[in-house]
Structure formats: structure tokens, C-alpha cells
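The complex appears here minus one protein chain, its other protein chains still in place.
Letters A, B and C mark the chains as written, and numbering starts fresh at 1 in each.
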Amino acid sequence: GGGEGNEATDGDNGGGDSTENNFTVAMVTDVGGVDDKSFNQSAWEGIQAFGEENGLEKGTDGYNYLQSQSDADYSTNLNNLVRQDFDLVFGIGFMMEGAVDEIAQQQADAHFSIIDAVVDQPNVASVLFKEQEASFLAGVAAALTTETNKIGFIGGMESEVIERFEAGFRAGVQAVDPAITVDVQYAGAFDKAELGQTIASTMYSSDIDVIFHAAGGTGNGLFKEARDLKANDPERKIWAIGVDSDQTAEGVVEAGGEEHNIVLTSAMKRVDVAVQDVAKHAMDGDFPGGETTTYGLAQDGVGLAPLNEELENKADIETAVNEWIEKIKAGDLTIPGTLAELETFSAE
Amino acid sequence: MSFMDILVIIIPSTLLWAAPLIFTALGGTFSERSGVVNIGLEGLMVIGAFSAIVFNLTFVDALGAWTPWVSLLVAMAVGALFSLIHAVASITFRADQTVSGVAINLLAVGVSLFLVKFFYDKGQTDIIQKGFSKIDIPVLSDIPVIGELFFSNTYYTSFVAIFVAVIAWYIIYKTPFGLRLRAVGEHPMAADTMGINVTKIRYIAVVLSGALGGIGGGVYAQSISSDFGHATISGQGFMALAAMIFGKWHPLGAMGAALFFGFAQSLSIIGNSLPFLENIPNVYLLIAPYVLTILALTGFIGRADAPKASGVPYIKGSR
Amino acid sequence: MEYVIEMLNIRKEFPGIVANDNITLQLKQGEIHALLGENGAGKSTLMNVLFGLYQPEKGEIRVNGKPVQITNPNIANELGIGMVHQHFMLVDKFTVTENIILGKETTSRGSIDIKKAEKDVREISEKYGLAVDPQATISDISVGMQQRVEILKTLYRGAEILIFDEPTAVLTPQEIKELIQIMKTLIKEGKSIILITHKLKEIMEVCDRVTVIRKGVGIGTVNVSETNPNDLASLMVGREVTFKTEKTEAKPEQGVLEINGLNVKDSRGLPAVNNLNLEVKAGEIVGIAGVDGNGQSELIEAITGLRKSESGSIKLNGKEIINMPPRKVTEAGTGHIPQDRHKHGLVLDYPIGANIALQTYYKRPFSKGGVLNYKEIYKKAKSLIKEYDVRTPSEYTLARALSGGNQQKAIIGREIDRNPDLLIAAQPTRGLDVGAIEFIHKRLIEQRDNGKAVLLISFELDEIINVSDKIAVIYEGEIVAIVDPKTTTEQELGLLMAGSNQKKEGVQHADV
Partner (left out) sequence: MSNRTKNIIVPIIAVLLGMLVGTIIMLITGYDPVAAFGALWNGAFGDSYFTGETIRQITPYILAGLAVAFAFRTGLFNIGVEGQLIVGWLAAVWVGVAFELPKVIHLPLAVLAGAAAGALWAFIPGLLKARFRVHEVIVTIMMNYVALHVTNYIIRSVLSESSDRTELVHQSASLRSPFFESLTDYSRLHWGIFIALICVFIMWFILEKTSRGYELKAVGFNQHASEYAGMNVKSNIIISMVISGAFAGLAGAMEGLGTFGYAATKGGFTGVGFDGIAVALLGANGPIGIILAAILFGSLKVGALNMPLEAGVPNELVDIIIALIVFFVAASYMIRMFIDRISKKGVK
């Protein structure tokens, strides 16, 4: 329980240099940076929203972030923020697990939260997402969209989080039609757009017409390829599915004199929601220290972005997706989070 | 997948991959042929990618369809300008060329990211709306087989790259400038006694490497990454350096090596969908391009000699 | 005006040294003018000033009576001055034609017209009798041809005044003959020549006048017809010099080096040494005479372990050493003064002191348990530098900064000091002045007198005849004859070296 630790720190901060007695919050990004169009950005949006809501300003006396240039910087950055007396410090990304774990032990009075990993310390609130639920919906949408019955998945590097995306996505496709094949390929990197593009090119030219990526910057290559193909042949029906945030903006392409968009939808992971939620609890003296909170559909922590307007069967897909959402929210269906679970998964 | 299907995928992606490497490796070839080692290629690509993207984002409304090409020219100019730093250090101030190259790499990343933050107040730019895109080359793509393999679903920039490689070959091996360039890189004092201005030739060569490296970065950014951030150029410059050495400091060799890298990379990706490679762990495919390169170097390329005077500042009257 | 070139009171300083101090040199139209001086006297410097590579601190240069400023080689070229440098200024990877036209290319529509250039090169080469293959790559052609390329470079640019800086140092006797012929042709064509050489014989043979400099100072100019080699030598060195090296009769003892049926291939895989037999006894100097490229280099490399032998036997003191690694061969008792001192003899970026230990650094007292004792090394270096008169500021000076002669002395000191049973000396005096040559010859003979075997390889017949106790003539990788230096003549040797193996009295045949 973080209960006792909580009071003590709050008192501490009251007497600290936070003159207006603000509740201050900060985060450390991983190397992707605060505008990675992915979870760092989402987290920062959450913190900004929280700050605005509570009348805070960016700075050492309100809310702030530090960017890491390498893995070695996580610890220094987290420590630095603690030393600046921020009341709550977020570590964004599973890469920070080790650093948060260690510092949480050393700075027992400080409060931390880690995204995408579990750190078992009384002063750390761990935040996980049911990415599989979002990607399940994406899978459903993909399966209802494909005309070739072939779908692609591009992963960045193999990791637990990306595995959840993969398992959920494949489950979603399978739930609609087990006959549809999903071609899975990992790029081995999150920042190699050319790899993403080549993989996408391979997939699209082997009859795959919908590709979902969970690959960060590598995914830029997917969008590039899809836009190019569309521009080259406006009649061609190809789609890409975004990840983490609504990536609709990446899909705009001018083809045959008209504006099209090749982004079908995005499997959203609402880090912003989770961050605001944790911060709010902490401010209210209800810091979920030592606990792991998993944000899923039920908590609005994940979701599916609006579907593409150009879809012919948009309404049908929407209906189907909503049905699944209800089922999942109702607890009638557990989406597999690992490939092992996927093997035994059945939508019935 | 039939063999033809495989080729239809591999060839365009090889060309896509190779284009930025070809430009940059050609730049390296000019510089090193004149006797100036240039491990700053990575930095020159960074600067090229940065300026192309910033220019593209800023002027896309005014320039329309021509935006990527004009941006490429800007990348070329900025790259050339930036390489002057390397030229001044290593030619005029007799700097250790490797050190100066390292400085170029560090400086390019620092300056461009600093400016991105300064201009946009964030760590990476938006996505450009008008990049180079895939096209079927008119007429040529209609040729049976060849057209589908080489001229469909491809990029103009890849063919420009190959064309520039041929031009570079012509310049280096067929023109007086090329003869002088090579002489300066092999034996600057001999060139000097023949009345050739060693300093001038080396400056031209280094600036050319900056221009071509800038184009390489600009092509990469506008045909592949579509934006600019800290990871946009991460190692491509070093691959270009490797292509230059692999190609034995010969423009067509460098082009061939860049195409080989592109091919190996594509193969490693398409490998996943080949029946006989399907079940091997991903890691083998990931390392395949690099291992293939090493094997190729060991197996059939044999020894490559750098231009004799490369890395040595020319000081009149010393020996 | 009868002088085409006048260099008046030239002074050129380098940091800490005055290389040229008030030197005057006047070149008449149509003459061959020798410039003579010891190593480091300042000859090359003076010529580099004339060619625009260095700027003089003081003095005046006049061309055809008109004062000129020669600030770079381009201006020299325009004034009709061409220079054949001591160290060739050729791009190895280029063809003959490319080297010649470099900087003054014939073009058609922006690209080099190589066909026309080759034709032009062929034309001048025929006009002046300078046989070259315009399409050959420099690294593939002989030193003699490289030099002809250097000459063609100047003629291609229309040079009227040619400077030759030690052109004969690197040539074989045949090539020297050819070069002298070429110079005579050039004079006939109306050119004027400045020739730097250490070989007094050559001066006597072709030159009209000679200017002598000593330690940067001009000693004077004399007509060749009014002087003789002895006078020139003492003028140059400032003391009497003996030419004929004094030596007593050799007292050969047991065989030290015995080679039987040796076969070695060259770098291209062609046979270079064929079934060669040779013996060198303790207490004698065997000289190997031959035209360059007849397997001398391969023979030395095979003995010293630098090159693999195909078959045969090489015995040192009765022990088989064929195909042993170089270090084993060295330790078995050989010393080697290599032909190319920059490539093999020295690590130019090491101090001269460290170079002294190049063969022995791993042995006591220089190294104990893998740890070097630099104190001992530099102590040794210091004493050798003194003993062998190596002129260097200190033993810590980089080998690169020493003049060729002094580099050579250091190598010789290093090799002789190890007191090897067999000393292989390959072209030990190439490019050195008479004083240095005398010194080195003395050392070789001393070694012999101490009961050691010496194998001398040289293209200088003078040297071979003067120093050796026995001459082995090599031709196409075989020892074709063994002759006695006391009874042979240069003509006879020349014929044997050219492969005309007539049986003559007094000529022993190797295969006997």
C-alpha cells in the first residue's frame, strides 16, 4: 500500500519550494522524444491537459518533461526530476523499468509511475494497457475490409507490448473469418522507415490489402508505401492501420486529382487518459502506489479511432466493432495478450 | 510466390534503398579520390535530409508538384555549404581528416536537431505532403518483363542516382578534371609540379561530396522517411562509406555496392515470405544483409587500395 | 646573352638551417652543366628554387637575361624550365600518357582525347629517342622507362632547359648509357641541361662545366676539360678522397652460404630464379652483377625468408634455412641491408634510435620478459650513431627527417653491429655521395676481414669490381658465370650480363 507513504510526501511538498503549493508532475521520455507521434507524445498531451485543468504552467513549478538521448539517461533524468521536487514523475516506456525500480527504492519518499511495465515498489504506480483489445478491434475492421482475404502485420522489435498488439490483432481477424491469413513481419527496429516501406511493399504486392503496424517510426514507411501506391493507382483499394494515436493525418494523399486517405483506422492506446488518471488520483491523495492498473476498453484506456470515410461498408464495420466492444466491456470475452494465449483463443 | 513475383518485389525495393546510398557514396568517392577522407558522409546526409524536409514543409504551397525536386536542390546547396567546414579544416588547416569528419557528423546532428526545436518547438518535423512517390515510368514500363521489373512501381530518384553515377564515372575517368582529381589523390606533389592547384581541386571535390551527400539525405527524407527527426539518418552515411570502399573508390563500383546493400536488405525482408526461409528465426534475416556484405568482401572482392594520398594533408615542399 | 639561366646569390633557409647560402649558377645555352656536392649540400634545394617549388629569401633569377619571379611550377613551365625530380613525380596507377599530359590535357568536347595524346607522346618520344610505351601503367614499367617518362613530361611542355636531379642513381649501367645518349640528343636539339650527379665519371663524360657546392655554399664553377675526378672530389668534400678502395687479398675459409638448385617465382608467379647455385665463403665478398630484373631481388628475398622458394636448398653454416620465417633466418646469422631503405629498412615514423633496435628489440638487453628497456636501446643507438657517423640532431629524431645517406648509415650500423656470419648488402650505396660510399665500402671490407661472408648486389659495375673478391654474374635467374674482379673488365661483365655467355679464358662457369 502507498497510503502511508502518500501522506508523508504530501506534507513534504507542502513545506518545499512549491510556493503556491501546486501539485507538480513531470515525465521522462525515452529516446523517441516528446513528439514521437506515439506514446511519448500521448503521455505528454495527458500531462499538458492535466496541467491546464489544474492551472499549472510549464516549468519546474508546474509540469515538465525531460527527454532521454540514450538508455543511460533514464536514471539521471528521473533522479533530476525527483530532485526538483516534482510530486509525481512518470517514466514512459518499458525501457525505463529498471531505472524506475532502482530509483523508487532509493527515493522512497517520491512518487513514480511507469507506463507499459510493472515495477513492484510501494511508491510506483504501474500502468499497463490492454493493447490487445484495441488491436483486436483493428483486426475486426481489417478483416471486414479486406477483399483478398490477406492481411499484414508489421511489428517494430519483438517485445511484450508488441506481442500484445500482434496477438490481439490476429485474434480480431480470426474472430471475423478464420480463413483470412495474417502475414506477420518484424522489422527489428522502431526507427527504420525504409524497412517498413520495403515490408509494406512486399506485402502489398503479394495481394495483401490491409496492413496494421505497431512499429513506431518504422511504420512511416508503411504509410509512405500506401500513399505512393494510391497516388499511382487511385482505383486500388489498399489500407493501412495506425497505432497508438489516431494516425489519420499520415494517410492523406492526392490521387487522380482527388484527396484520398489510406488510413483505415488506428488502434489507439490512450496513454494520455491513463496519465491524467494517475495524476488526478495522486493529487487527490489516492496515489495507486504499489498497484498495477491495466487500462482497457472498459476504462477508455484503449480504443479504435474513427473509421475512414471512404470505406464502402463503413456502417457495417462500425456496427460489428461496437458489438465486439460491448462483449469485451461486459467481460464476455478475453482477448489474448500473448501468442500462446492466441493458440487457444476462440471468439465463441 | 513465383520467381518473377519475388523479382517484382525485390528490384524496386533494391532501387529505392540504394538511391540515397548511391548519391552519398559518389560524394565520398569524389572526396577520397582527391585525397580527403570523408567519414562525415553521415553528417552530410543529416544536413541534406534536414534542409530538404524544412524547405519542403515551408514551400510546398508555393511550389506544388515541383517541391521535392526544388527541395533536393536546396539540400544539395546546404550540403555543399556544410562540407566547406570539412574542407577548410582538412585542406587549409591540415586537420586530421578523420577527426574533422567526426566533427562534421556530430555537428550536423546537433545543429539540425537544435534548429528543428528552434523552428518547430518539437523534436521532429511534421510529415511532408509532397515527397517523391512511386511511379510507373512512362513508355519504359510498358516493355514486357523488363518494364515490370525495372520501371514499374519505382522512383525517378533511383534512376537519377544511376545516371549520376555514370556521369561521375565519366567525369572521373574521362575528363581533365577527373585526371587531375585522381592525380591529386594519388600523388599531390606530382600534381603540384605539373602546375595543378592541389588545394583548389580538393576543395571542389569535398564540396561535391557535400552536394551529393546532401542530395542523398534529401532523397532519403523525401522518398522514405517523409519527416526529419533524430533517427531519420541513423547509419546510412556509414553504409554509404562502406559502399564506397566496397566499390573500390570507383563510381560504378560504389553504385554496384549500394545496389548490393539494397538487394541484401530487400532479400532479408522478403525472405520471410519465401517458403524455404519461412521458419528460420527472424534474427538470421535481420543480420543477413551485413553478413552477406562481409562474405562478399571476403570471398570475391579481394583487396581494395585507397587512393595513396588520402588522409594526408598536402603541405608544399614536404615529403 | 649567352646564359639562358642565371641564379645569382641565391639564399634559401629552412628552419634552423641555411640550405643555400649565396649560391650562383649560370647555365649557358646548349651546355650540360653539372651541379656537384655531398648529400645535403643543397643541390636539390637550389633546383627546387629554380623550378618554383621553393621561394628564395634572397637572390635573383634571370631567364635569357630577364629577371623573373618563379613563384610556382606553372611559371617555370611557361619559362621553358622542366625538372626531372630526384624522387620521381609519377602517379603509379596512371598510364605513361596520362602522366605526361597531366595538367595540360588534350581534349575534344570536354573529355580527354587519349588517342591524340598517345599519338603526341609517341611523336616526341620518337623525336628524342626516348622509347616508352604510351599505354603502359607506371607501376609496371622499369625505373629507366619511368625516368624517360619524366623527361617526356618536360619535353611535352616545351621545356628548353632541363634539370636532372640525380637521374643516374637509380639506373642500371645500360640505362645510364642510354640516358647519356638521350642527353646528347637533347643538346643537339638545342636544349640546355643542369645535371646533378654524385658520379664523377659521368660528369667527366658528358658535362661541359661543373658548379660545386659544399654545405650550402658555392665553391665555384670549373670547366670539365680543365679538371679531373680527384680534384672535383676534394673540391666537393674539402679533403682528399681515395677512389680505389684499399684492400688486402681475401682469405676465404669454409662456406657460409650454400645455395643449390634454387627456384623462386616472382610476384606474378613467373619463374624468377632458376636452378641457381651459389656459394659464399667466410672471409670473402661475392658480388652479384646483373641487369636489374634478372632475379636479384627474388634471390635476396628467398634467402632472407621474405619470399617463398619453390624448391632447392639454402644452407647457412651447413644448416638448411630455406623457407624459414625471416626472424629465424636473421637469428641463424644473416644481416641484410635492403635495397629499398624506405620500404624495408626503416620504420620512418619511429625515432632513429628505435630503428636501431628493429632486429633485436625483443632480445636482451633491450627487452626483458616482453618489457622494453628504452634506456638500453637509445644507449646502443647513441653509440652506433657515433660509430657510423650518422648525422642526426639526436637519437630521438624521426628516421624520416634524416637524409638518405644518413638513413643508410644507420641501417648499415644496425646490421653490421649484430656481427652476422653472412651480410647481404643490396645496393648499399645507391644515391650516396663519394664520401659516404667510401665509408660504406670500408665497412664491408672490414666485415670480410673479420672472417665474415658478404654478399653484395649492385648495379654499379665499378662498385662490384672494386669491392668484390669474386663476381657472380646473374642472367635470367641463373648464375651464368663467376669471374675474378682483378682480371675482368667492364666490357666483359657487360657482355655476360647481357646474356652472351661466350667461354673465355679465366671465366669459370657456375655450373661446373
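The rule we apply is simple: contacts are C-beta pairs under 8 Å (C-beta built on N, C-alpha and C of every residue); 3 or more make two chains touch, one makes a residue touch a chain.
Model, not experiment: these values are computed from the prediction.
> So which of the visible chains would the left-out chain be touching?
A, B, C
> Out of C:Asn74, C:Ser309 or C:Gln359, which is the one that touches the chain we can't see?
Residue touching the absent chain, from the options given: C:Gln359.
> Of the residues B:Ile128, B:Ile171 or B:Met239, I need the one that contacts the missing chain.
Residue touching the chain left out of view: B:Met239.
> So one chain is hidden, and I want to know which residue out of C:Thr97, C:Thr172, C:Thr211 or C:Thr330 touches that hidden chain in the complete assembly.
C:Thr330
> Out of C:Leu346, C:Leu456 or C:Leu496, which residue would touch the omitted chain in the full complex?
Of these options, the touching residue for the absent chain is C:Leu346.
> If the hidden chain were put back, which residues of chain A would touch it?
Interface with the chain not displayed, on the chain A side: 31, 60, 64, 66-73, 75-77, 79-81, 83-84, 94-95, 97-98, 102-103, 106-107, 156-160, 163, 188-191.
> By the contact definition given up top, give the residues of chain C that touch the hidden chain.
So the residues of chain C touching the unseen chain are 304, 306, 325-328, 330, 336, 338, 343-350, 354, 357-359, 361-362, 366-367, 370-372, 374.
> Using the document's contact rule, name the residues of chain B that touch the chain not shown here.
85, 88-90, 93-96, 98-100, 102-107, 109-111, 113-114, 117-118, 231, 234-235, 238-239, 241-242, 245-246, 281-283, 286-287, 289-291, 293-294, 297-298, 301-304
Here, only the chains that are shown with their structure count from here on.
> Taking each chain's centre as the average of its Cα atoms, which is closest to the average over all protein Cα atoms shown?
Central chain: B.
> Calculate how many whole Å lie between the centre of chain B and the centre of chain C, each centre taken as the average of the chain's C-alpha atoms.
So the centre of chain B lies 46 Å away from the centre of chain C.
> Approximately how many whole Å separate the CA-defined centres of chain A and chain B?
One centre to the other, that is 35 Å.
> Where in chain A do residues touch two or more other chains at once?
Residues: none.
> In chain B, which residues are in touch with two or more of the other chains?
Not one residue in chain B touches at least two other chains.
> In their complex, what parts of chain C are in touch with chain B?
48, 51, 53-54, 72-74, 77, 83, 85, 87, 89-94, 98-99, 101-105, 107, 110-112, 153
> Spell out the residues on chain A that touch chain B in their complex, using ranges where they run on.
Against chain B, chain A makes touches at 31, 33-36, 67, 158, 183, 185-186, 188, 191-195, 197-199, 201-202, 205-206, 217, 220-221, 223-225, 227-229, 231-232, 249-250, 252.
> Write out the stretch or stretches of chain B touching chain A in their complex.
It is residues 1, 5, 8-9, 12-13, 16-17, 122-124, 127, 129, 131, 133-136, 153, 220, 223-227, 229-232, 234, 265-266, 269-270, 272-273, 282-283, 286 of chain B that touch chain A.
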